[in-house]
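Complex shown without one protein chain; remaining protein chains in place.
Right after this comes chain A.
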Amino acid sequence: MLSFILRRLGTMALTMLCLTMVVFFLINLDPNLKKLAISQTEMHTSAEQLESWLVNHGYRQNFFSRYAQWLGIVPKQPVTDPATGKPARRFAFCNDPVEPTFSGVLQGDFGCSTKFKTTVASKLFPALGATGILMFWVLVVMVPISLLIGILAGMREGSRTDRTLSVASIASTATPEYVSGVIFTVIFASWLGLLNGSAASASRGITFYNFTLPVMTLAIYGIGYIARMTRASMVEVMTQQYIRTARLKGLAFGSVVVKHALRNALIAPFTVIMLQFPWLLTGVVIVEVMFRYQGFGYTLVEAAGNNDIDLLLGCSLVSVFIVLITQLISDVGYAFLNPRIRVQ
């Protein structure tokens, strides 16, 4: 088991290395650098000035050496100030070292955000905290509801409850966040006036009034999917011999479901819930933009829209990490929950 986890961690590290390299390459494509230079300098700068801005801020160094510097396995070189000829900080607003030091992601330095004029860490981690709160409430709403729907539907396959709930969950998987968000806002904010169509005030304090719509919107797409998986798992369990035995020895149907079926039927949904995180990440971006909630997704869109290289790299690192770690947890947890599967 331990060697399995170690091997998985090794693959994970390799995957992250490859992915960050790809992201680093794509972000640093020439057109993107030009756009960054244009947005960071005054209006109407000539092509030479743009080029010299890029050189002065160290964007024209060799690709691999820059990647290694960002990673922290090669000392980060300060740039030379063209006026004085002395080593200087890359950006005045975040304390880059003036002498060569190992200062990359491995040392915990995520770099400089050119859009927000601050360090990436001071922007990214509060945003992650805000998204964490959103995720927490989404899971609190999504998991119990979807498991309940799945169990009720799978309990008696083919019954009227099953058909109704199945069609409902298919309908919810056909509703991406930008559709449900619009529909919910129209119903609850515009017509009924019960809820707030914007969660901008939620960063100062979460209330039922401003936070319900984002949570609902984000949860609805996942509910259908998890419910369908739970239903399939429940249907399979209900055809097993031990369920029949329990029924034949005279146990009530409800007690069979709760005591015998439930524990076995909930193993598969656990994996599904864990693998749902990567999709939630996309959903988070849509919902945070739609409801103007200042979290991780909002930061990602701002970073991508403004070619904020270091911030976007930080965002991708975080999201890739989340995807990989949830995959690992789901594999390990599955082996842990299901004694029939034992990894060599």
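One rule holds in what follows: a residue touches a chain if its C-beta (ideal position, glycine included) is under 8 Å from a C-beta of that chain, and two chains touch if they have at least 3 such contacts; residues count from 1.
Note that contacts and distances are computed from a predicted model.
Q: Not counting the visible chains, the remaining one has a UniProt entry; which protein name from "succinate dehydrogenase", "Isoquinoline 1-oxidoreductase subunit alpha", "Permease protein of dipeptide ABC transporter" or "3-isopropylmalate dehydratase small subunit" does it give?
A: Matching the unshown chain against "succinate dehydrogenase", "Isoquinoline 1-oxidoreductase subunit alpha", "Permease protein of dipeptide ABC transporter" or "3-isopropylmalate dehydratase small subunit" yields "Permease protein of dipeptide ABC transporter".
Q: If I consider the whole complex, including the chain that's not displayed, which of A:V120, A:V257 or A:L281 touches that chain?
A: If we include the chain that is not displayed, A:L281 is the one touching it.
Q: Touching the absent chain in the whole complex: find that residue among A:G58, A:P75 or A:P176.
A: Touching the chain that is not displayed is residue A:P176.
Q: Residues on chain A that touch the omitted chain in the whole complex?
A: These residues touch the chain not displayed: 11, 15, 18-19, 23, 26-27, 29-32, 34-35, 166-167, 170-171, 173-176, 178-179, 181-183, 185-186, 189-190, 197, 278, 281-282, 285-286, 289-290, 297, 300-301, 304, 312, 315-316, 319-320, 323-324, 327.
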